[in-house]
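First, the structure itself, so that you have it in front of you.
The complex is shown incomplete by one protein chain, all other protein chains being positioned as in the whole.
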Amino acid sequence: MTEILQTRALGKTFGGLDAVSDVDLSVQTGEIHCLIGPNGAGKSTLFKLVVGTYAPTRGNIVFRDRDVTAQRPYQRVKEGMSIKMQTPSVFRELPVRQNLHIALQHHVASQALAQEEDRLLELLELSADAGKPAGVLSHGQQQWLEIGMALALKPALLLLDEPTAGMSPEETFRTGELIQQLNGTGVTVLVVEHDMTFVRQIAQRVTVLHFGKVFARGSIEEILADQRVEEIYLGKPHEH
Amino acid sequence: MYQFADVFAFLILSAAGLAIVFGMMGVINMAHGEFIMCGAYVTVGLVHGGVPLPLAQLGGVLAAAVIGVVVEVLIVRKFYSRPLDSLLATWGLSLVVTQGMLIVVGSSVAGIGTPPGSFTVGEYSFSVYRLVLFGGALAALALIYVIFMRTRFGVHARATMQNPRMAQSLGVRVGRIYGLSFGIGAGLAGLCGALYAPTMTLIPTMGATFIVESFVTVVVGGANVLLGTAPAGLLLAGVRTALNAWAGQIVGQIGMLLAVIIIIRLLPEGVSGFLARRSR
Partner (left out) sequence: MLRLVNGPQTVGNGPAFWISFLVVLVGALVYPLFADAYDVGNFAYFLLWVFMALGLCLMWGYCGMLSFGQTFFFGIAGYAYGVLAINFGGGTMTLAALVLAVLLAALAALVLGYFLIWGRVGGVFFGIVTLSATLVLAFFLGQTAGPEWRIGEARLNGFNGMKGMDPLNVPWFDDETLYFEGSSLYYLAIGMIVLVYLGLRMLLNSRFGNVIVAIREDPQRAELLGYDVRKYQLVTFIIGSSLAGLSGVLYTSWGQFITPSSVGLPAAAMPIVWVAFSGRGDITATMVGSFLILVAFQTITVHSQQAALILMGAMLLTTVMVAPQGFVIGVARLVGRLFRRGPSARAGD
């Protein structure tokens, strides 16, 4: 297997505080990789470094064998990343269909656009709401729409920051199925998540962050069996 | 050096009121120039009525402050969640006031003349009143510092600036803080007008004379007023003085604007953002 994404000794300092330090993350092509860790472990910061909304203090990021450390987010997207941030951010005043349209128009010829929009709307179960402004959708639907926009970019690597935040258990499960279905078509997925049920459902490999550093990594089975990981989550021997 | 003090005073006095309102509420008051005008007109009116100049100036400041509070309650208050609309609303107000004044009081009012008195350093002679203006600028900065760092109101105001909702839940009466802050801002604008009233011709559009300087000082200062305004004033006064001496007033103003445009490219968060990052 080859690595689609690597971070090398990546670090980010906020006013003297190391939010992320010396992180070597590696995501293999074709896998579903979960990034987990207790609150404040630096997951979201690491995610933003990978996406490019933060510039790292140290280290670099390699994506598809190219150093993208200095690239702006839109350039990384053009290289094949696709991103869904933690809080749903859709174009609230624009109709649902147009939200997808804006993401799709990168790759899809204009004649095929409507058809492709329909396909995605159906996949996201939003066909009935296609004409409504995205802002009126429920929280869960907005999360789905945003996943749909991320998909519309036909990414090689899909980056999801807590994709199930605010979803019901049932919606969460369906999201998991959607992610696995996509993974089946060859998309690599990196998910930041703290809902362990969800992680169990989808993860193939896991990296655990703790205090901004890589604490453990391995297959999902190894991580679940690791006593130390359980401890940092339950917070027994260490402080926190 | 003397020139520098002059320009510095002008920048700080023009900008202080605008900066307070922007720093506290995120609102740019487009009618700022009209509060300056108000301070100047009240001062001159009182002097014509026989009131001594310093008292008249105090009257100008108070009048502007009171009107400021009224404007905040009637108009600005509705727009805290829509900063761009507050810009438009106050601009509309500014148009109404300027043009209304043109109709009511006509295009110009008899001035009151600069208080006499001068001193000489070497071969140059300087007007004492210029020193008063510089003193006024320093006093305005000191006043802002005292109000916001040394009073109960200041503590509440800074809390509100950081996080209005949190402050509210801690029992700070946010609405009143906003009203008072706007009043202080308007009062400082009035002070600017009151202090400059003896030195210039009074016309209803006189606010426009100050507005560019106040805008650029606030833009360069950045969001944190307490940290940014004074260094921004120093920086811009330096640029302006050098250019004035080299090539005259108008080049000084154009050059200052160009400097501002370059500064915001280099320091997107303004001087205060830069200082805050350095001090971390």
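When the chains are written out, they are named A and B in that same order, and each has its own residue count from 1.
Please note the rule applied: contacts are C-beta pairs under 8 Å (C-beta built on N, C-alpha and C of every residue); 3 or more make two chains touch, one makes a residue touch a chain.
Here the structure is a predicted model, which means the values were calculated and not measured.
Colleague: Going by the contact rule already stated, which one of B:Ile36, B:Val219, B:Ala237 or B:Val271 would touch the omitted chain in the full complex?
Modeller: Per the contact definition at the top, the residue touching the missing chain is B:Val219.
Colleague: If I consider the whole complex, including the chain that's not displayed, which of A:Gly40, A:Pro73, A:Gly166 or A:Gly218 touches that chain?
Modeller: A:Pro73
Colleague: I need the residue numbers on chain A that touch the omitted chain, in ascending order.
Modeller: Missing-chain contacts on chain A: residues 51, 53, 72-75, 77-78, 83, 85, 89-95, 98, 101-103, 105-106, 149, 153.
Colleague: Name every residue on chain B in touch with the hidden partner chain.
Modeller: 22, 26-28, 75, 78-79, 82-85, 87-89, 91-100, 102-103, 205, 208, 211-212, 215-216, 218-219, 249-250, 253-254, 257, 260-262, 264-266, 268
By definition in this document, only the chains that are shown with their structure count from here on.
Colleague: How big is the gap, in whole Å, between where the Cα atoms of chain A centre and where those of chain B centre?
Modeller: Averaging C-alpha atoms per chain gives centres 47 Å apart.
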